[in-house]
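One chain of protein is taken out of this complex; the other chains stay put.
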Amino acid sequence: MLTAILVATAALVVLGPIGVARGRAAANLVHFGSIAATSVVLGHAVWFLFDGTPTTLTLPFGLPWLAAHFRIDALSAWFLSVISLVGLTAAIYGFGYIRHVDEPGRVLPFFPLFLAAMNLVLIADDAFTFLLSWECMSLASWFLVVANHRQPDNARAALVYLVMAVIGTSCLLLAFGIMAGFEGAYSFADMRAAPVTGRLGGLAVALVVIGAGSKAGLVPLHAWLPLAHPAAPSHISALMSGVMTKVAIYGLVRVMFDLAGDLGWGWGAVLLVLGGASAVLGILYALMQNDLKVLLAYSTVENVGIIVIGLGLALVFKANGLVGLAALAQVAALLHVLNHALFKSLLFFGSGCVLSATGERDMERLGGLIHRMPRTAFLFLVGSAAISALPPFNGFASEWLTFQAILNAPVLPQWVLKFGVPVVGALLALAAALAAACFVRAFGITFLGRPRSDAAAQAAEVEPAMWGAMAVLAACCLVLGVLPTAAIVPLNAVVRDLLGSPFPALSSGVAVHDFLFLAPLEPGRSSYSGLLVLAVVALVTWVVARCAHRLASPQVRRGPPWDCGFPDPQPATQYTASSFAQPIRRVYGTLIFRARERVDMPEPGDSRPARFAVHLIDPAWEAFYAPIERGVAAATARANVLQFLTIRRYLSPVFAALIALLCIVVLAK
Amino acid sequence: MTGAIVAIVLQLAQLGLVLVLAPAATGLVRLVKARLLGRRGPPLVQPYRDLAKLLRKEAVMADNASWVYRVTPYIVFALLWLAAALVPTFTTRLPFSPAADLIALVALLGSARFLQALAGMDVGTSFGGIGSSREMMIATLAEPAVLMVIFTISLFIHSTSIPSIAEFVLGSEVGIRVSFLLALISLTMVAIAETGRIPIDNPATHLELTMVHEAMVLEYSGRHLALIEAAGMLRLLFYLSLIAGIFVPWGLAESGAGPAIAIGVAAYVAKTVGGSILLGVFEVSIAKMRVFRVAEFLGGALLLGLLGAIFLYVSTGT
Partner (left out) sequence: MIGRIEFDIAHALSASVLLLSFALLYQRRVSGVIEAFALQAVAVAAAAAWQAFTQDAPHLYITALIALLFKAMVIPIALSRIVRKLGMHKTIETVLGVNLALLAGVGLVALSILLVFPATSVAAVLTRENLALALSIVLLGLLMMITRRNAVTQVIGFMSLENGLVLAAVGVKGMPLVVEMSIAFSVLIAFLVFGMFIFRIRERFDTLDLQYLEAFRGDHQSERS
């Protein structure tokens, strides 16, 4: 299996250079090749989850004394399947979308490379391969972010992304250096066998949380994400938001549950705080955005927060020896990894459809698209319902499991956790409700109402390849919402590997009942059945509709809107994205974003237009990013001097570095 | 086998019962309010007559209304009917109850709200937008409070399935439990907000800038409006039965035997009447608040929920 996955990944690497060639044939080849390769990886990863034993493989690449180690286990197989599934649909989507991209030559080569790099991160089994693949992943995605480099905003986004990627990777580099120790045990097997403990171990974990957390978009390290993800072409945005953040989550899980040994509950509490803050702040930021793709990117921050809450709970339960509950929490987190990958990609694809049909990303200039693009609208609605955690879609299944884990917090012995976890639960509920508001707004303003611009009024439905890819994802969202056990059975292998305990409900085998009802702990305590809910609601809806048409008056008359007797035909009288967000901005935003509204209302008789402006401040940007940005700007200005030196002066810093390293070696001995 | 048949019959009976009782509960609240205000008020059957009248009329839709607008009444009605039918009203032996625990029930109502808010924005009028926007804002405030109530209950009973909560409360000794009292107040505040009663929203007005729910469904007419109105009545009954089922479950039939069922139905009707009268009295005795005071009202509900959980820790002393 591992060999097949490696071969498919190598094929993706080969496909990259082909993309440089111009013409439709090259584009088709890249996309067909990617579809084939991701299908192979997907098939093997899923096969592994049901029936596979961890396999290792060593290839003579890399450093002279360190061959490249690869390994597949249940955890990597789970993430591989998530990534390949989304990669597959992105490749299908790419067939249609690439026609709307200005310079396909800037996108095509990096698309398969990006996929290949993510695969390699997941199967890497030594620090060197891991970091190399991680960096390749960052670089490939960076090239995709700058693909659309003619827009001035994108250049800045690319710069911030590059800086953050470098900072993140250097944190990981240091962390792995610490975990490898002075003996240089860089393979993961060695690290697992002898985890670094004490203060040094804590430092390594902290660095991983910073490095992987910034890639995943955890608050307060998230600010690059909503700049970079929307700047890329939409199917790449889907990959970055839906999948690359998951690779970062993989790094987090790999280190915190596998390589770093037994961590104390304190690290779980750290994850809970970071996750809770990300969930609420991420979705609040999203609610304030008018740009559809930026909104989706911010909502990624929220969902990463939900995943991290689940991981934090798993860590807390594990540290207290409650492995069954830990398994529940981790299943919830990893299920949300899959679910978020599905619906976030679906929504980014949808935003790509809107963008290619209208040329607009600003919701204030959209509206009424449900009439012009019915398929896109329907599929986007499915994605919106799923991401808002509404039954019977998949987002609800994983959030419901997370809530069940939270409700078991009272068994924890630590008082801080007894009080803290319910607060995190309240934050999670708040985030879920805000997400519903956010996506009512996103869907309602973009697709419903009346068109706010000519471009929206003239839009046309997109190619079948594009909505077809979305339909696949939407179907997955519904199936996983109705039968979440289908995903929990393979996940069971993952948690049994990592925690040594199966998902509590599946500890004595899988029965039909488990597919019908999701009852994580004991039957009769708490249960949910998406299938029953969907079946009954569908049946009742059908019966009610039949009865209403039979027994009640079936007539329908079309007329102008009622609107309390004062319908105004101008589309400007509709609620806008900003006005929809106003109550929430007023309740939550004044505190968190120091939101200020300025209304400039002319005197009666004055003919100038009234103006309304909202001013928001991102506290995380102020506190963390602005200093880094200033520092980088100053450092590059300083470093610019280096461009005009003599050879002697070039050599002296190299020499100094060499001597310093030698000194360290001497001192270490 | 007969047990299964009895269970399914009970479930169907409950489906029928909530549907029949829902307009009466709304009518009773209106009647109580009218009497307290010195009016004679509409008779109890008036809501039924209104629904029948609406069903007979043709539905008028805006030119640009989409399919979202058309399917919403049916799905919303189905969701609320299902939710109301899953709460134990007269018996705890409902075969469909395991399909949705307390969290899932709240989420079902969330689905209905999501669709209704979208339908409010479908035609693209200013009233629809204002209603949807405020409805979602109120929901964001209510949901954390509901979760804290659920947490308090589950902390005590270790379950979120409503029949088992009711059975636990029935089986335990009678005592003054401060945290349950707090949870009750908190849940009642949330219920008032979610069902759009005074002081959060005014169910009786159509032409007021502070309205929420009525603005959202302003465009509906005919059978669509009938279903939306019926769904609103079911929502009120859902919260009445939820509060009754969790905090005053006495009288609920724990077996499928005939006498127990009869007592259960009688007790349920009595509880619904009592709850409706209390709600009417409460609505008359309080003034509608400004929209942005809602944040404080529901913030208070969240606080009571949090305090309830804290008190439970204190009194169990573990």
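By letter and in written order, the chains are A and B; residue numbering begins at 1 in each of them.
Here, a residue touches a chain if its C-beta (ideal position, glycine included) is under 8 Å from a C-beta of that chain, and two chains touch if they have at least 3 such contacts.
The model shown is predicted, which means the values in this text are computed figures rather than measured ones.
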(request) State which residues belonging to chain B touch the missing partner chain. (result) 173, 175-178, 181-182, 295-296, 299-300, 303, 306-307, 310-311, 313-315, 317
(message) Need a quick check: the contact residues on chain A for the chain that isn't drawn.
(response) 415-416, 419, 591
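Everything that follows uses one rule, which is that only the chains that are shown with their structure count from here on.
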(request) Report the inter-chain centroid distance for chain A and chain B in whole angstrom, where each centroid is the mean of the CA atoms. (result) 35
(request) Please give the residue numbers of chain B that touch chain A in the complex, ascending. (result) 55-68, 71, 74-75, 77-79, 81-82, 96, 98-101, 103-104, 107-108, 110-111, 113-114, 117-118, 121-130, 132-134, 136-137, 139-144, 146-148, 150-151, 154-155, 158-161, 164, 206-207, 218-219, 221-223, 226-227, 291-292, 295, 302, 305-306, 309-310, 313
(message) Looking at the complex, which residues from chain A come into contact with chain B?
(response) 367-368, 370-371, 381, 385, 388-391, 396, 400, 403-404, 406-407, 410, 418-419, 422-423, 425-430, 432-434, 436-437, 439-441, 443-445, 448-450, 517, 519, 523-529, 532-533, 536-537, 540-541, 544-545, 548, 551-553, 555-564, 567-568, 571, 573-575, 579-584, 586-587
